[in-house]
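One structure follows; several queries about it will come next.
Yeah, one chain of the complex is gone here, protein chain that is, but the others are all in their spots.
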Amino acid sequence: MIKIPSKERALDMYEKMYLIRAYEEEIYYLFFEGIMPGTIHQSTGQEACAVGMLYDLRKDDYMATTHRPAGHDLAKGVSLKSMMCEMFGKAEGCCKGKGGAMHTGDFTVGAMTANAIVGGNLPIAAGVALAFKMQKKDNVVVCFFGDGATNEGAFHEAMNAAATWKLPVIYACENNLYSATTSIKITCNMENPAADRAAAYNIPAEVVDGNDVLAVNEAARRAIERARKGEGPTIIELKTYRRCGHSRNDACGYRPKEEEEAWYARDPIALFRNRILEEKVATEAELAAIENRITEEIKEAVEYAKNAPFPALESALEDIFWQGGND
Amino acid sequence: MIKIPSKERALDMYEKMYLIRAYEEEIYYLFFEGIMPGTIHQSTGQEACAVGMLYDLRKDDYMATTHRPAGHDLAKGVSLKSMMCEMFGKAEGCCKGKGGAMHTGDFTVGAMTANAIVGGNLPIAAGVALAFKMQKKDNVVVCFFGDGATNEGAFHEAMNAAATWKLPVIYACENNLYSATTSIKITCNMENPAADRAAAYNIPAEVVDGNDVLAVNEAARRAIERARKGEGPTIIELKTYRRCGHSRNDACGYRPKEEEEAWYARDPIALFRNRILEEKVATEAELAAIENRITEEIKEAVEYAKNAPFPALESALEDIFWQGGND
Amino acid sequence: MAVMSIADALKSAIAEEMRRDPTVFCIGEDEDIPGGMGGAFTVTKGLADEFGFERVINTPISEILIAGVCVGAAMVGMRPVADLQYSDFLFCMMDQLVNQAAKMCYMSGGQVKVPMVMRAPCGATNRGAQHAQSPESYFVHVPGLKVVCPSTAYDAKGLMKQAIRDDNPVIFFEHKLLYGSSRKEAGAINASSEIPDEEYIIPFGKAAIRREGKDITIVANLLMSHRAIQAAEILEKEGISCEVIDPRTLVPFDYDTVIESLRKTGKLMIIHEDHYNLGWGAQLAAYIAEHEIYLLDAPICRVAAYDTPIPFSPPLEEYVIPSTERIVKTARVLAEM
Partner (left out) sequence: MAVMSIADALKSAIAEEMRRDPTVFCIGEDEDIPGGMGGAFTVTKGLADEFGFERVINTPISEILIAGVCVGAAMVGMRPVADLQYSDFLFCMMDQLVNQAAKMCYMSGGQVKVPMVMRAPCGATNRGAQHAQSPESYFVHVPGLKVVCPSTAYDAKGLMKQAIRDDNPVIFFEHKLLYGSSRKEAGAINASSEIPDEEYIIPFGKAAIRREGKDITIVANLLMSHRAIQAAEILEKEGISCEVIDPRTLVPFDYDTVIESLRKTGKLMIIHEDHYNLGWGAQLAAYIAEHEIYLLDAPICRVAAYDTPIPFSPPLEEYVIPSTERIVKTARVLAEM
């Protein structure tokens, strides 16, 4: 078991995980209420992946995410308010309401516009990493993807180039065992669809307990260091599980109950909370204070977003071509 | 070293290899003369791959090839005359003149229309194999591709599915060290771009001397047997070399002279010819008789094709939609 | 006779064809996982119960593979019906559709046919730009592909059966707001029909006149054909009589029915959810301007999605895509011309 970090760091990580959980639960409720448009792919249960992978990135490092972006965005530092406004399609959304739930992001904190084409972000992340390298920056990119995405051609092309060009990118596969309703077992005959294929590119890989934020974080730090030093990409496969449907209104009828129970028993937030308490890093009251603060912040963000104005209609015709000068 | 087969078989293999060589040399000459349209990607030097892989296929087994199809087509049994007519764009061409050098093929002998999109034939071959499986036939497909094609997303998607579905397909990579002008060394950091990646799909793989027709043939027979028995795909990586430019007018300025010399010294046809003579399977005179006959046949085919009529112009507007009834 | 949604009508068409012809099979992501959805929109749910997983294939997320497998299997006698979840992902398999499926028959000199159906759910439903497109036009432009776009359950069934029997690759667009599946969507329209008990097939290249009229000919497909009918009802009350034509298939296209209508009305309005710039309406407009310009009493008029990616925010999405109101307003101007 990995040593628990300093109190400050532990509580900060906990807070971020809790924020994601509370945010996703609130969103779920808002959908349930019927006041949120479109659909949502939630990351409930995968919080340790987001926080562990991103905790030690710098603000000017980049993060590329998928159709299931909220946890990653919040962990990278996208503001709660701008996320919530985006979910409601409001003008103050992080994408001015034009992106939506599958396209959240904020470049000012290194959170790239989320990508709803499975596998689509993998070569793009390679491109960002290539640019960093050409610019002689020591920045890195963390690129998330799912188990299902490993079967896309884009995965192969990106891994091969990242390896051949020694790009500063960390490919983080959140293997939650399913792509939508389909078990990865029936679409790929490898135990670890990402990590077991890393050897095909000469990329170092790790398989990590994705529900243990400290384990994830340790692996992430190793990979970030390699990337920053110019030693190339790493594939990290995080074993995790959705505590929610694939999307709105999915009752997960395709998952065996025993499997769900086993995984539910390993809730990443409860696990980390227990360790904090067991190792007396903080008290129950301290954690409760954090939780209450987050709950309040979310409530406020929801109120704010509900009352915020929609974008002006004509704004739909803006941002189609970048009109700024060269810079 | 693999034992030389019966005289009949050895001479037949030799004849096929010689046919391919003589055909490609004649085509080269016709281009040089300026009377052949378009361009050509020749397989001179890779004859052992074509003949070794395809020699033991049945006529109703399928073969899928690439922009460099002539050797494969001739080895699978496409007629010399229909190939030559196609090269000239004549009505009696195997594709009525509509396909051209990169799209030759004849379904009646299981030679699928060649595919000039690098990697494009890989998933298609999987589809053919899937169909054979669904139709409960014991047919198999041999699908050729180059070292460069292993970097295409289509490669990855096809390998994964072929493995997961245990398809009766043999993926034969002719690794001639280059994709057009680019050494595979700079685009992929694996020693064997196809075979070393097979483990990423749980596909058995072999690396074979692609200039030794008997070695190729042995590997092919093992793979064909596996596929016929329903044991799934095999990747065979054939180490070989072009004795010609990538396409018309390519002087191969990007290849080191020592590399060329080393490979040129291992001409697959000379190697096999020498063995036949050394092991006294046949006499010089017998081989010369075969060679002369082939030379004659090619001369005839060229004369025929030169004088054959072009297709009627309106035929350009036919075959765009299949107009036949259901069958 | 039973009333069916488009989703159910499609399922029944596919099931009937699978029963009739053992070469027909279904393939796609999440195609029919027990406990799952049946594609993204329930169409294929339950088919594996009857036909087994050998004929209802759940694939990896590998679009190139899906299309390529269809091409290969079709060339050796099978009739794949593939499902793409969202038509936006057609771009992930574009090479296999444009360079392979569409060209194989021709390049081979007519040696081989490629009978396959690629089902592509289209239309905007507050999902953002990558799950919202109406990309019919890209495929209309590809010689060798047929393009189908039913707007009622009756048509969906008859056209799907034809698509499966057709010996050529067919891109089959299904509008998400018309499915009527159990997956409810804001703005969904009921496109259910009475479906005859007897088998029927709808040939390609025959438009349907949804409503007769004498002042303006409106040609509109998919969701827009429903909005056009709504608009026509409103306009009727104002004394403007619209003939609403649903082309049903974009390739082949039934120019004749449009031209016949123009002989009466002299005014042409084309409506599609696909973008304005070189949307399929451009071809119809151009064709008329080439061949029947003298039938026109007024400029041709196109109402289409504005030329932007589809925005997520509901009011913006509504704004970008032709609304019944925008159709009505435009028709009023055209009527005055």
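Letters are used for the chains, namely A, B and C, taken in the order the chains are written, and counting of residues starts over at 1 for each.
Just so it is clear, a residue touches a chain if its C-beta (ideal position, glycine included) is under 8 Å from a C-beta of that chain, and two chains touch if they have at least 3 such contacts.
What you are looking at is a predicted structure, and each value in this text was computed from that prediction instead of being measured.
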item: Displayed chains contacting the withheld chain; value: A, B, C
item: Which of A:38, A:52 or A:123 contacts the chain that the document leaves out; value: A:123
item: Identified contact with the non-displayed chain, of B:71, B:100, B:123 or B:268; value: B:100
item: Chain not shown: contacting residue from B:152, B:206, B:237 or B:267; value: B:152
item: Among B:5, B:77 or B:311, the residue in touch with the chain that has been omitted; value: B:311
item: Option touching the unshown chain, where C:41, C:138 or C:319 are the choices; value: C:138
item: Interface residues of chain A (partner: the chain not displayed); value: 62, 93-99, 103, 105-107, 112-113, 115, 117, 120, 122-132, 134-135, 153-154, 157-158, 160-161, 164, 318-324, 326
item: Missing-chain contacts mapped onto chain C; value: 88-89, 91-92, 94-95, 97-99, 102-103, 106-107, 128-130, 137-138, 140-141, 143-144, 251, 275, 277-283, 285-286, 288-291, 293-294, 296, 298-302, 306-309, 311
item: Contact set of chain B toward the excluded chain (per top definition); value: 37-39, 86, 89-90, 93, 95, 97-103, 115-120, 148-149, 151-153, 179-183, 186-188, 249-250, 252-255, 310-311, 313, 315-317, 320
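Assume only the chains that are shown with their structure count from here on.
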item: Whole-Å gap separating chain A and chain C, where each centre is the average of the chain's CA atoms; value: 35
item: Centre-of-Cα separation between chain C and chain B, whole angstrom; value: 41
item: Distance from chain B to chain A - Cα centre to Cα centre, in angstrom; value: 46
item: Chain B, residues touching no fewer than two other chains; value: 153-154, 157, 160, 164
item: Chain C residues counted as touching two or more neighbouring chains; value: 59-60, 62-64
